[in-house]
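First the structure, in the form of structure tokens, and then the observations on it.
Here the complex is missing a single protein chain, while all its other protein chains stay put.
Going by the order they are written in, the chains are A, B, C and D; count residues from 1 in each one.
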Amino acid sequence: AEGDLVVYHWFEYMPQELLDKFTAETGINVTMDTYDSNEAMLASLKAGGMGTYDVAVPGDYMVSIMAGEGLLDTIADGELANKGNIAPEWADPSFDPGRTHSIPYQWGSTAFSVDTEAYSGDINTTDILFNPPAELSGKINMLDSQGEVMALASLHMGIPQCSTDREQLKALNEMLVNAKAHWASFNSDTAKEVLVSGDVAVGMIYDGFGAKARSEKASLQYAFPTQGYVVWMDNVVLLNDAPNRDNALKFMDFLLQPENISAVSNYARYGAGVSGVGDFLDPELATLPESNPPATAGQGAFIEVCDEATQAVYDQIWTNVKK
Amino acid sequence: MAGGAASGGSSASDTYAEARNWLLLPSWVVLSIFVLAPVLMMLVYSFLTKEFRGGVIWEFSLNAYDQFFFDRGLFGDEAPKIEWTYIAIFWRSIWQAGAATILSLIIGFPTAYFIATRPEKSRAMWVFLITIPYWVNLLIRTVSMKFLLRDQGPLNDFLINIGLIDSPLHIINTNLAVQLGLFYSYLPFMVLPIYASVERYNFALSEAAADLYATKWVTLRRILLPTVKPGVIAGCILVFVPSLGAFLAPDLLGGAKNFMIGSLIEEQFKGNAGNWPFGAAASMILLTMVLIILLIFARQQRKAEAVS
Amino acid sequence: MNDDTQIAVDVRDAVKRYGDFTALQKISLGIRDNEFFTLLGPSGCGKTTLLRMIAGFEDVTEGAIFLYGDEIATLPPHQRPVNTVFQNYALFPHMTVLDNVGFGLEMRGASKADARKKAGEMLDLVQLTQFAARKPSQLSGGQQQRVALARALAPSPKVLLLDEPLSALDLKLRKAMQIELKHIQRETGITFIFVTHDQEEALTMSDRIAVMSAGSMQQLGEPKDIYESPRNMFVADFIGETNLLEVSVDAINDGRAVCHLGGGHELTCNAVDEVGVGSTVHMSVRPERLFLSDEPTESESLKGTVVENIFIGTDITTIIDLNEGPNFTVRTSNSDRGTKRIFDPGTEAYVNMEAGSARLLVD
Amino acid sequence: MNDDTQIAVDVRDAVKRYGDFTALQKISLGIRDNEFFTLLGPSGCGKTTLLRMIAGFEDVTEGAIFLYGDEIATLPPHQRPVNTVFQNYALFPHMTVLDNVGFGLEMRGASKADARKKAGEMLDLVQLTQFAARKPSQLSGGQQQRVALARALAPSPKVLLLDEPLSALDLKLRKAMQIELKHIQRETGITFIFVTHDQEEALTMSDRIAVMSAGSMQQLGEPKDIYESPRNMFVADFIGETNLLEVSVDAINDGRAVCHLGGGHELTCNAVDEVGVGSTVHMSVRPERLFLSDEPTESESLKGTVVENIFIGTDITTIIDLNEGPNFTVRTSNSDRGTKRIFDPGTEAYVNMEAGSARLLVD
């Protein structure tokens, strides 16, 4: 189909104006479908979604998974005019060496926000989620996303993300099952809404989403736990069997222009992986508390990809949590 | 409704007997290809081997059912014990659906009875009033229920304003919220079949009972209820069965915290888990349960028909 | 309580209104103890309404009802010592025949065992002992009817109400049940109030009949009185077949009225107080009170032409055209075949009746 | 085609089986042109089945049906020149009265205008012209019945089938419609095959009657024959009221059979070929053929005791116990009140009949 582009994308992550701009520049009509977790996107693609979408926006670890599953097309040298715009630190990431399948979209962190009106103690600890003080128990929303919850839990316990140590895994299982008693709900797409509306006092959240939440409710504060937190980079990937492969490449080139990708950052409040965005960024972004970890903050960690056998154990733990 | 289509009536009129195969053909084609075949395919999938991260490998395997019924420990290498996890999820679903059913019955029976005893002219209007909300999108109804039940929602505001409570009732994200949601989703399904059978009820039976010295409540228990039992059972099934497989209410009102069967199945195909054979097996087990319930119901119905 | 011990049910000026429709207008009647009393009238005349007021299923709008001297208006149905046999029996479909019959006894506090014992006896009475364990749906119409009767009789009510209990049965069964009902009433001595719209049934079974129409009482009396001395047009027309003719009263002498039929025909009938000379009223003569002859007889005699003979088994009905006057229907019993001539259509014949066979009616 | 031009419908050895249930067993009957022919029998005896076979809604399992000499087995209903008045009329509710009546004409190829014109004439015939534009639901039962008749008559069928067309009407209306139907049949000269289970209706209206029971023909004849000379038990019992008694035949002389009733009573009746001396058979005497007297008369006379007099308007029914013998029911017409004595219960009386009143029956 000449002139079409089908994007599979996170919810609330792409300003409509930017798509309109792309359409205005290229005459390509953009259709966008949304998902709320990397895993949901993968599942949907595998359940018949391949061949209908041109590009998707998986997080770092999901890029390697999708590549492993053979879902990604390879971008040949020279196919992307603006490939050179990729910031050097993101040009050769471990999840996509040489950027043969993807380009950077946005990066940020995943931790949680706390309503300081409801809790005045120290919030920079993962205990807030996994071993909360009495006044926060029952007022916690978790992201409905296995990868992020498990990664943060591993940081909380100080164990590797793909541990094969039985004792560690049992302890992780036990810790999560116990912690669940304190949680009110699992919501990803309403993560901001439940915080702003006061339904919960603590909510696991992405940094930019947390910043938006704070702008609607000032008493919310984003935490940088001393145990560490999750960092991620979302990437635009070229899908196999893309019905509009050329348009997909045009779209990627479009997003590699600093002016365009910074519009995403201004909208979603995350970092861009492209050089030269400085002039276009909202100055406020530079000083956002959500993107400036305090000195006490622990290490940021990417989510790791486990092998099948290990993953089976983690899946089992997740089921135990949600059952 | 399930019972309604299945009965088909006893009329043996045969005006169009010669043409019947042609007349039936379109329904057979469409339904066998787009409902029956998919369900059978699902049955096949439940016996296949799971592919890591979604999909199937075409190799026979009982793993899905094994996983459902047997617990081999966190690492899958212990001696099999009975797996309580999924039984518990099924049990929770049954329990939630059951609570919603009972709630619907408590409100629905008097309502159905009251409507059936209105003058004939206004009865249709009452039925109409009961059915309208059912035609509003289930999603919208569930979401508005969520809005209504929130801690700072209109219900709590109202109760606090009239002074019935001091601090908001915490309902949202609890089992009660799920039950209320299911109850609200399917209440008309309870009212309508009961209404239909009470409307057919011969009130001379109540008069006969009163004439024979029975008080109203004795009449209700000993005459009315046994006589309209088929309608009550139909209503219970029509609420129970869809509640059992529901996933909107647990997801939106229960905070997605505790799986019900519906969300467990959805999770296997659209969520993190990506275990298709297991999702298919869970679906088959759910379908089997539903069919058993319907069979019991059909038998009851036949018995009741034999009596009247 | 008071002196009317022989009055079982005393309805005094009872009125029943539904909204602004008056279903019963000031009905008064006393039903005697032990009596087989029938309410007879066309559909919608208020028979069921009256019965239901006695049973307690309808409020009395005005007036009062006494049961053996006690006012019963405020008693709910389950406290009235009155039982009903419903038109469609209203047997409890989920209970056995025995449990149906025992229900009233149980409700009155009898133990399950006692109730069953007494119920068994009632089933003996109606000859259904071997059906005790069946469900009502497994019985024929006539058997169901007897179960309904047994159920209503079991608690030994003071009065038994029967609302068209036979109307759902076919002719043969109906005749048989009429005899059985009458028999049981005599045996138990219970006062029966029986509702029907079938005149023959009413005439055959009742000690007394109340004829109703449009919510009011038309005539109350023994079957013979009502058939032979109908008080008004409605009763004459409703009970049995009759020749109803408009006549003008020409003269009244010695209690005999000379009536003019039109076409020059004249007849003499017994005068009635309400009817004076010169008035135009209706006259009724039963077809079986007429006979045909080829010569005028000494009794009242009118000349006409035979139109048609209709054979109806027991009788032959002959239609006679009186020329310019009205048509007459004459009924000749087959038992008279030896003595009476049947006139072929087209022949002339005289219609005769004994003096006093024709009756003047008030409207 | 052949010589039987006067036979309209010829049913020859027709058998109808539903699975292994035989609804009609080898029925043969010839219905004459212009005749008002009635099929009479109890519910379930096969009347409707026979009619539907003639109309073409049921196959004939064995045998054949001829219509004016032509076999019609293979013709579908819409090609048979036979129309039906259905029991519940089956008027098309979505069409006006006029369109209902015109439907058959249109289907036979008449133009819409012609169909309407002829339909209008038919409505004249049944006196419903002013209702032409109404929907059937806006008519009374009797009017609907007439529309059904007009609709069936409009295409001028050779034979008209009527399946209990009057059974849904109330008594008064029913009587009126009986007369009208008979009238229209005479006027149009169309052969009517009329189904009823009401004996009086059959007796009143028919030229000939076929009495059926359990799928087979019991008797075929004119109304009088059937009433007065029933061929067997079933017919005697089904048509009218009768005294059915078991008797043993003691002797047969000169075509007269001497029958023993039990209790020492004896009666003489006409002998019947099928019944020999010494056999035990049933005898039938109509109650209206009996009369009571205080002395024995020269005719057959049996002594007994009066049990009960039942007043039924036109007649009085007296039940007599013959002591040790059977009970007899005697019917006395009210028209004989002057000439015949009514015996009080308990008194003795003689039951008399003229010779030949009692009939021996084959089973």
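Going forward, contacts are C-beta pairs under 8 Å (C-beta built on N, C-alpha and C of every residue); 3 or more make two chains touch, one makes a residue touch a chain.
Everything below uses one rule, namely that contacts and distances are computed from a predicted model.
Going by its UniProt record, the hidden chain of the complex is named "Spermidine/putrescine transport system permease protein PotC" among "Hydrogenase expression/formation protein HypE", "ABC transporter", "Glutamate mutase epsilon subunit" or "Spermidine/putrescine transport system permease protein PotC".
Looking at D:F37, D:F103 or D:F343, the residue that reaches the missing chain in the full complex is D:F103.
The chain that is not drawn here is touched, among residues B:L24, B:I87 or B:I296, by B:L24. As for the chain not pictured, it touches chain A at residues 6, 8, 11-12, 16, 31-34, 36, 47-49, 51-53, 189-190, 192-193, 197. Counting over the whole complex, chain D has residues 55-57, 76-79, 82-84, 86-88, 90-94, 103-104, 107-108, 135, 137, 151-152, 155 touching the chain that is not drawn. The missing chain lies against chain B, touching residues 1-2, 4-6, 8-9, 11-17, 19-24, 26-28, 30-32, 34-39, 41-42, 45, 106-108, 110-111, 113-115, 117, 124, 128-133, 135-141, 143-148, 152, 154-155, 184, 187-188, 191, 203, 206-207, 209-210, 216, 219-220, 241-242, 244-248, 261-262, 265-266, 269-270, 276, 279-280, 283, 286-287, 290-291, 294.
Definition applied: only the chains that are shown with their structure count from here on.
Note on chain placement: the centre of chain A and the centre of chain C lie 91 Å apart, centres being C-alpha means. Per-chain CA centroids place chain C at a distance of 28 Å from chain D.
Among the residues of chain B, none is found touching two or more other chains. Against chain D, the residues of chain C that register as touching in their complex are 170, 199-200, 203-204, 223-224, 227, 239-241, 286-291, 310-315, 331-336, 338, 354. Taken together, the chain C residues at the contact with chain B in this complex read 55-57, 76-79, 82-84, 86-88, 90-94, 103-104, 107-108, 135, 137, 151-152, 155.
Of all the residues in chain B, the ones that touch chain C in their complex are 202, 204-205, 207-215, 218, 223, 226-227, 306-308.
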